[in-house]
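One chain of protein is taken out of this complex; the other chains stay put.
As written, the chain order gives the labels A, B and C, with residue 1 at the start of each chain.
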């Protein structure tokens, strides 16, 4: 049975060119980039080449504005804790949204708990959009940082990041965006958008796991969070993972080369999935917006009366890998904070299914999912006490 | 020109078996270990296999006591910040030594600066040993953590870690040790030694860069430092780097298989280097102890009247890769804190050279170094105003 | 994650559905928690002669419901009440640590049904 992998928002298979790159660097470039002998200096030059490629991806002004981390989570932690602590004397208020990734939310909670910061978690509308007016209202004298996700990992909502950046321009706050889900699909221009800090992760774009980056606009103050050696210009200690970083570089090159093509292909498959599900399954609620303000690879539905994990298990039996915002997949009791933030009841939020596309998904795979999903949903609903109740009601 | 790599304490070339392992997992195991579908569950099982191997290496009681990080630096940061913050209500005093790696020292400084902790930095003797009596004296009611490096990365001193652990038993403090340099060479038994937290890094034992681990004895409280997803049982967020972790596992297997053989070989080469240098070069001071209390792969000398970077550049011209505790190699003004701690003047400390052996170094390589080094030292001394002055004096 | 036995019960749940005129019904959970289990029982002279379930919930919730119905069918009420959540988890070849709470639900629902039957609905 061939796997139909539809969980690219969680992680992506590595591109074969990326694997080959990592391989080459594992074999031939073991030098420590901080050393002055040749193998070290060569490694250091390679590191800087990788910075240049990534700077190009987001149109950073200078390759030295890119530092490498162990992934999106670390980048978010460094950006938020690092910037907040650096501006401690200026204030202790942070603005973010209710639909951030846990890497942002739990980092904010850490600052609340361990450093007495106050955090405003902005509401979003029923499609997941943040309103500029809400940011405006939340801004205070002592606000030091605004952190807003570029595109949501669960429901695919792409925020009006440029408007937000423009609004924040000349305000005395740092603007951070978690672009982990966005960089593979959206052309971002940090200078134009006026971003101070931007997080990304390699394994979401067919790169290696355990590698991320943080864009730090020149002049942005940051208290390092991994303390130790002088690597990354004293902003992130630890021996640099050159093979992984070069794999990230290669993955970014492939994004720049193929982005448009994949976005077009995936948008088509995405809409086919959305339309097909809406046509064949009752009481299926699309989460997030439609069209160009939705990530080209994201499909997310709540199927009423049922619970998400059962859907996943049934799909898995057919070789379809997907994910859910159901609490039961995470071991907690609360379902996805994102689905609650867009207005779902907990009961409905438990029944969510996310299908996230990648570059290699085919139309046949989508057709197969569309063929099987209605039966699965019906089978689970037939078992559900809620489904009956609803039907009796009507 | 073939490189003679003698900087294994900085980083090691990956073993070909490790490369093959990483490769295999890059190609075939892309599943997200937190997911419930098969590829995810398989990845999760593999993660746990890796934990088991590493638990075996250090004789941990349970594989769930091992969590993965991005390297030694992160492990040190997590252990120290995490434990200190978890015990905040119990006290805010930490004991460590003056010869820790920067990953420990700068982390302690972070806690001093951002969380009002008090840190006692213990002196060491002229060979780099910590005295139990000093720990005893430093211990206070409000001490929550003692962090002492197992074996020093610069001068190779192996601490009496078992005595320290025994002394700390039943004291109400956590005991952390940075075993980054040690695990490849010394058989450690965390249960016997009574260790609560132990840091290690894969790339120091011919494993991949960007992967580390922290042993967290069952019941040890820890405030997570990378906040986000629920990975690593809520102790370290971020998508797990399975290929890297499996490479770490393989490297650990190779350590268990070959440790004794390499330690014997390297001890022999180490002593040949030490004796040869002492015989052929005047005013060369060995840093650190001799014999079994010294890491089998570590050679470190101060050559008086000269500065370390010049030595490295001259060695590099001959294809010999080495390192120095000279400030000029790090861009700061102060030379190695370790060399100062064992009693050297700044001037002498600037003239240090570390040669650190690895499994593939040969006796011919060592002979070549011994043949070339005296000429290099003499050439630099002939340029040095200090050398003349000393000679005039005598 | 799940044992083969859990997956077997999840894929082929025994006794799904409801009974036309049950002698008693038990229900625990609510949609916000993500789990609801309903049990429908026929009881004849203290013996559970038939039982069906409906479940809204995860794989563990479905499997524990299914196994519970299988175990208690034909047993007396007393015997049925002696089945513990631990028995259920063990008979399923274990449950993941974070799913242990699900294994309570089916036995709780059974207790609820029997309480209702005996009129002890406190």
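Operating definition for what follows: a contact is a pair of C-beta atoms (placed from the backbone, for glycine too) under 8 Å apart; a residue touches a chain by one contact, two chains touch by 3 or more.
Nothing here was measured: the structure is a model prediction, and the numbers come from that model.
Visitor: Using the definition of touch stated at the top, determine which of B:39, B:53 or B:326 touches the missing chain.
Guide: The one listed residue touching the chain not shown is B:326.
Visitor: In the full complex, which of B:82, B:335 or B:358 touches the chain missing from this view?
Guide: B:335
Visitor: Would you indicate which residue among A:4, A:19, A:36 or A:369 is in contact with the undisplayed chain?
Guide: Considering all chains, including the one not shown, the answer is A:36.
Visitor: From the list B:16, B:256 or B:383, which touches the chain that is not on show?
Guide: B:383
Visitor: Taking the full complex into account, what residues of chain B touch the chain not shown?
Guide: 305-307, 309-310, 313, 317, 326-329, 331, 333, 335, 345-347, 350, 382-386, 388
Operating definition for what follows: only the chains that are shown with their structure count from here on.
Visitor: Which two chains have the most C-beta pairs in contact?
Guide: After tallying contacts for each pair, the winner is A-B.
Visitor: Chain A to chain B: how many Å between their CA centres?
Guide: 34
Visitor: If you average the CA atoms of chain A and of chain C, how many Å lie between those two points?
Guide: Spacing between the chain centres: roughly 39 Å.
Visitor: Two or more other chains touching the same residue: where does that happen in chain A?
Guide: Answer for chain A, listing residues that touch two or more other chains: 309, 313, 329, 331.
Visitor: Which residues belonging to chain C are in contact with no fewer than two other chains?
Guide: none
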